[in-house]
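Next up is a structure, given as structure tokens.
All protein chains of the complex are present and in place, except for one that has been dropped.
Moving on to subunit A:
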């Protein structure tokens, strides 16, 4: 359950940004999570209300975009979506690949309410 630690880190970032913007509440939080980050989206969703209770992000809607694992093949030049435990080129099976997406663990986007909005 390292998702609780990650949720605490998320809330620190969200509160910093909300404070900088003079927001009175955070309404929506969007995360990008890829399977190769090692973080489970459902566990983040479960941990969030515990961590956010009593903060200005308490009632925020938490949206988690699942980012697919995609690899670029240096051999055949194709980009394919693959499974997290088979990171070979989906077309030619080559292993000289570069991970294009799927490792993300990002706070992507925030929506907040300011008193003068």
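Points to keep in mind about this one:
The rule is simple: a residue touches a chain if its C-beta (ideal position, glycine included) is under 8 Å from a C-beta of that chain, and two chains touch if they have at least 3 such contacts; residues count from 1.
Here is the rule we use: contacts and distances are computed from a predicted model.
When the listed names "Exodeoxyribonuclease 7 small subunit", "Hydrogenase maturation factor HypB", "Glycine cleavage system H protein" or "Extracellular solute-binding protein" are checked against UniProt, the chain not shown comes out as "Hydrogenase maturation factor HypB".
Although one chain is not drawn, its touching partners on subunit A can still be listed: residues 1-2, 5-6, 9-10, 12-13, 16-17, 19-21, 23, 27-28, 31, 35-39, 71, 84-88, 95-97, 100-101, 105-114, 117.
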